[in-house]
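Quick one: structure below, then a few questions.
Only a single protein chain was left out; the remaining protein chains are all shown in position.
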Amino acid sequence: MSMLEIKNLHARVESKEILKGINLTVNKGEVHAIMGLNGSGKSTLANVLSGKDDYTVTEGEILFEGNDLLDMDPEERARAGVFMAFQYPVELPGVNNTYFLKAAANAIRKERGEEQLDAMDFMKLVREKLKVLEIGEDLLKREVNVGFSGGEKKRNEIFQMAVLNPSLAILDETDSGLDIDALRAVGHGVTKLRSADRAIVVITHYQRLLNYIEPDIVHVMMDGKIVRSGDKSLALQLENEGYAWLEEEVRSGLVTA
Amino acid sequence: MPTTPGAIEDFASQEYKYGFVSDIDAVAIPKGLSEDVVRMISSIKEEPEWLLEWRLKAYRHWLTMDSPVWPNVSYPTIDFQDIIYYSAPKPKIVLNSLDEVDPEMLIVFEKLGISLDEQKRLSGVAVDAVFDSVSVATTFKDKLAEMGIIFCSFSEAVKEHPELVKEYLGSVVPYSDNFFAALNSAVFSDGSFCYIPKGVRCPMELSTYFRINAKDTGQFERTLLIADEAATVSYLEGCTAPMRDENQLHAAVVELVAMKDATIKYSTVQNWYPGDKDGKGGIYNFVTKRGKCDGDNSKITWTQVETGSAITWKYPSCILKGDNSVGEFYSVALTNHKQQADTGTKMIHIGKNTRSTIVSKGISAGNGQNTYRGLVRINAGAEGARNYSQCDSLLIGDRCGAHTFPYIDVRNPSAQVEHEASTSKIGEDQIFYCNQRGISTEDAVNMIVNGFCKEVFRELPMEFAVEAQKLLGVSLEGSVG
Partner (left out) sequence: MTHISQQNDTASYSSAFNAFLPDRVTEPQWLNSIRRDAFSLFQTEGFPSRNNEEWRFTPLNQVKETGYSRPEPVEHPSLEAIESLTGYSKTGPQLVFINGVYAPELSRNAIQTKGVQIGSISELLQSNDEILQPHLAQLASQTATPFVSLHNSFMEDGAAVILDANTQLSEPVTILYVTHSEQPIFMVPHTLVVAGRSSHASVVEVFASTMGANYFSIPVTEFAIGENSDIRHVRLNMEASNAAHISYTHAEIQRDAIFASHNVCLGGELTRNDFYAGLRGENIHCTLNGVYLGSGKQIIDNHTSIDHAMPHCESHELYKGILDGESQGVFNGKIFVRLDAQKTDAKQTSQVVLLSDLARVNSKPQLEIFADDVKCTHGATIGQISKEALFYLRSRGLSKTDAMAMLIQAFVADVIVRIPISELADDLNAMLPELLERK
């Protein structure tokens, strides 16, 4: 059984159709990259997967470990093991990072019928993950994403992912707007979280991140569909040559979309 | 797709939970205001001549004043002749214990979750409950009396300690101060009086629950609190009110005096009837609260959680006269539906090395309008004065508003004045972010609102902090669809 199976997915925002028939299968252990220009539907796909409001699925289905993902609330998806690293991680002023993460981890554990972590066990887990990702402990004392630099926010997302241990992680433009050092940190962090039990979908606008996270498969989205899939050389080609050639191929029918 | 649509909207449309009218007979004088009415109030209360004179001076001054207009607050003109200026529960007997209190009244307190019995037993709090305008139950008085602390109703103080009342009444808020202070000075019915003698640390939190009950009754409380040299006191004030159709006017005056080395902490939780969803009914809360740090090294802290009333107009202020004196203001003000709040503080620095801190948290939901209006004035002689102000606004939904007007008037170059302001919105995206990490919407809203208010909550006495959180929690309860 595949980890994630998207079949002929159509979705709209208000009256505008954004996704026009997405087909995508992701197996555990795989890393997929989804690239595309602004407005191609990349972020809509991520939002539909995580269960955000404002999107209406008009056709098709999404199966997560064989279950109907669209039938689940956002928190149910999270508890089932779907993790979204957001493009714009939200600030929660006054809410302590550790407190937040403990609430999340225990909500997920409860769903799985696992024991609740007490403060001691939780701190042990958290410290272990910080060490793996080479992040300082001061992060634990801070308020969720408040006053974080762009790079810190993205690293905090990866840290949360490490603690919540999802089976499917979706990274939505995690690399946009990062300086070189932050990009390296995020890239290496994700690479460390690759495992045979986990699938990762990396949605990105730029090719740079893929220098750090080597994808098994690269997909290109255009106008709400995946128009081309290939290996990582496809990403390099797009970065160097742009999307015009592919658009031309799609228009002239060289690609079946 | 299953989601939690409009969870925040639901929260914003939550209705007042404490709405009810209790059925107790009230004694009242006819509607309207005149010199005769002022004389009548004074005579019912068997007041001395000097106090009547003071009331009359206030009344005559009030006649020369116009009802104030504020740029961000709107309400229909109040007909001051359509208000009953005095009412007292019947039967008018002096009560010695709770057993003598009208059982119906006890039920009302029970509904509010603040039964006197429980209060007494559990928290050791002395309770002076004002039901409408006359004190009906005063407890722990003897205990306090042993230490020389006077804690009684204002009427009683006028009779028992006229010299103290005469010396301090109007010393912080003169009757000519503003329109509503003048009105209050003319017709105030009752309130609390507290005096802590030199060097005494009041052993318990003093508290009063105010409640407006009789129909068409304006409530005009007068509170006077004096902390003599090196005395320390913490005073709690909390209010809820039953549901009403007509708007009710409340114009209280609170005066605090802190002598040398004295400390006063004055905390308020205000949850009066705010009117219904369409803005019908609700209390007009026009309060003048001011403290004077008269002596060196004195300190006054105002902490307030304002969730009720249709209109709140309130600026608990500090006059920092003594050298090294400290004024603090911590506020959470929540406006929902059509509520309007115009609140803030004034810190007047007169003495040397005076310090003040202002932390204001405004939460607006529905069509609520929340205004912070503050003045920090550093007078020419206030060498080394310092102020830190922080005004944060949280918006819930997109039909509400937050406004900030910090006035800073610095006349001494050695002053340090800092001001920070922020406006943010509790968004569907914050809720969603928590959801996506497995946290339910209800927990998420609680987490965010309490996080926003925590700098103020931690200034409240423990039992009040719990009550304040509960109050916000009650508003959030069941808001998740």
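Think of it as A and B in the order they're written, each chain with its own count starting at 1.
Methods note: contacts are C-beta pairs under 8 Å (C-beta built on N, C-alpha and C of every residue); 3 or more make two chains touch, one makes a residue touch a chain.
None of the values given here were measured: they were computed from a predicted structure.
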Open item on the list: Out of B:Asp66, B:Asp79, B:Glu146 or B:Asp398, which residue would touch the omitted chain in the full complex?
Closed with: B:Asp398
Task: Given B:Ile311, B:Ala415 or B:Ala468, the one touching the chain that is not displayed - done: B:Ala415
TODO: Using the definition of touch stated at the top, determine which of A:Glu137, A:Asp179 or A:Glu214 touches the missing chain.
DONE: A:Asp179
Task: subunit B residues touching the omitted chain (full complex) - done: 384, 395, 398, 410, 413-425, 427
Open item on the list: Take the complete complex as the reference. Which residues in subunit A touch the chain that isn't displayed?
Closed with: 87-88, 91, 149-150, 176-177, 179-180, 205-206, 208, 239
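Everything that follows uses one rule, which is that only the chains that are shown with their structure count from here on.
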Open item on the list: Roughly how far is subunit A from subunit B, centre to centre by C-alpha average, rounded to an integer in Å?
Closed with: 49
TODO: Write out the stretch or stretches of subunit B touching subunit A in their complex.
DONE: 1-5, 424, 427-430, 432-441, 443, 447-448, 450-455
Task: Parts of subunit A lying in touch with subunit B, wherever the complex brings them together - done: 50-53, 55-57, 70-75, 77-79, 83-84, 86, 88-95, 100-101, 103-105, 107-108, 111, 143, 160, 164
